[in-house]
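A selection of the complex's chains, in situ.
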Amino acid sequence: MALRKEHRIGRHATLLVLADDESEQQALINGLEWKWCSGKVGSMEAQKVVAAIETAAKQHGLIQNDVYREAHALYHTIMEALHGITRGQMQLGSILRTVGLRFAIVRGNPYESEAEGEWLAVALYGTIGAPVKGLEHETLGLGINHI
Amino acid sequence: MALRKEHRIGRHATLLVLADDESEQQALINGLEWKWCSGKVGSMEAQKVVAAIETAAKQHGLIQNDVYREAHALYHTIMEALHGITRGQMQLGSILRTVGLRFAIVRGNPYESEAEGEWLAVALYGTIGAPVKGLEHETLGLGINHI
Amino acid sequence: MALRKEHRIGRHATLLVLADDESEQQALINGLEWKWCSGKVGSMEAQKVVAAIETAAKQHGLIQNDVYREAHALYHTIMEALHGITRGQMQLGSILRTVGLRFAIVRGNPYESEAEGEWLAVALYGTIGAPVKGLEHETLGLGINHI
Amino acid sequence: MALRKEHRIGRHATLLVLADDESEQQALINGLEWKWCSGKVGSMEAQKVVAAIETAAKQHGLIQNDVYREAHALYHTIMEALHGITRGQMQLGSILRTVGLRFAIVRGNPYESEAEGEWLAVALYGTIGAPVKGLEHETLGLGINHI
């Protein structure tokens, strides 16, 4: 059941979201024949962050459009990543703060055993702070789930 | 008040904790004349994770030993990082799970303006899961605070 | 102080909310000379769920209209039931999810001793999920409070 | 993607855990050719509740012993059910309370579409209160997850 070192899916997603130039990290993930996508979203509303990630995942074929179990797996992966971003209250504008985030989603098989199947990782990185440019610091979140 | 791109303290701490070979990332942080340290801790008790990070920070001079405001700043930075690790309940053994983590602590000035002074970043990366080898997945957390 | 087996108020409320045909369960509760009511509410806004339950409770005389201690008791009972429904964040639309719920409220004396007086149970059952028909699973919550 | 009425897995698990006589509910679940098990656990330590449910699930073949994705699915299902039980803090003895619970675990296919595959439901029902006999009220929790 061990995690394979080169298959650390959360690390791949996090390095992708942190990269100034994504191409090297993309090549590594492509080499594993895994699916991935990345994007950006800024909002004072958490539901817009969720929607942006869900939409990107569907558009890039990371989850099947009409299969609820895949949507359910992705939703909980996003929620887990948002815990790291929000650190206590999963709220943005309602407590007067906003985020500007990059996101990366990776789908692959991190475990040696085939029976472990595919997993999802969602990494978020960017800034959180007052709705005033510059009054912000970095924030990061990672969610992992079986799919 | 803008964050300087090369001074993204949370990104530095995260890349350090994710690195298979820390030396390149260490050189970058040293080039900024910032303080940093890194280490490992595995436990079913969250307080041992907190204690390991606090002890390392003191031993490497990241916080002054007898100044409470620095200990207070570090404590809240660790708490924020633990939100990303635990994603909902800041509990380990009491809900039957354990962590094996690497940590990195960085102290530096991420903002262009000198008035913004020094900040702390604590990054945690490793695995979380059942207290059985292999029944685990990756987990990541980042905390940022002014000091 | 023991709970009487036939007086398990939370079980009565839950069986009522789960019933395809409520009549048998209603008869049991009526036999105890307890007050009850039931209804439905669907929303992406938690406050609408709270309001629907509060309104039904007042209309059916489960709480006195102008006595704050009864409104206070009911409010906290609803909050406890919503913990079961939301499992971590008491948020719906703000994290892009919606509920379709049935609710049952029961007021009665579950304990053998008369000194224990009356208690409230609020049970909620239905579905939670994305704001798309079918992308949802079941959810359940129960709150209990003295009144 | 619709939930089939007779296949409401959370309702089945909840009715099983609430039943004074489980046999009727067991027959219904057996009729669906789903797997289920039930049991009891009382403790001031949440990890013992988790362990009792995990052990029962493995012993009755509800999850495969050596497949982490199944253990992971079950763990999060239990966590969700514990939200309903604990309503705010997933803590028992550490805030001076104890539980006496029955549990039911069901594994089956609640959706019409075959692509939705198997899901898990964990229902918990019993009492929560002070560590003194009788100073307690009912509590209920339900978790649902894809497996």
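A, B, C and D are the chain letters, set down in written order, and residue numbers restart from 1 in every chain.
Note that contacts are C-beta pairs under 8 Å (C-beta built on N, C-alpha and C of every residue); 3 or more make two chains touch, one makes a residue touch a chain.
No experiment lies behind these values; they were computed from the predicted model shown.
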Size of the entire homomeric complex in copies, 4 being in place: 6
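Methods note: only the chains that are shown with their structure count from here on.
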For chain B and chain D, chains touching each: A
Identity of the chain that, by mean CA position, is farthest from chain A: C
Shared interface numbering between chain C and chain A [over half = same, under half = different]: different
Turning angle required so that chain A lies on chain D, C-alpha fit (0 to 180°, nearest 5): 180
CA centroid of chain A to CA centroid of chain C, Å: 36
For chain A paired with chain B, centre-to-centre distance based on mean C-alpha positions, whole Å: 20
Whole-Å gap between the CA centroids of chain B and chain C: 43
Junction residues of chain B - those touching two or more other chains: 88, 134-137
Arrangement of touching chains [line / ring / star / complete / other]: other
Complex contacts: residues of chain A adjacent to chain D: 1, 64, 66-69, 72-73, 76, 111, 113, 115-117, 119, 145-146
Contact set on chain D toward chain B in their complex: 45-47, 50-51, 54, 68, 71-72, 75, 79, 82, 90-91, 94
Chain B partner contacts - residues on chain A that touch it in the complex: 1-3, 8-11, 14-15, 18, 79-80, 83-84, 86-88, 110, 119, 121, 123, 125, 127, 133-144
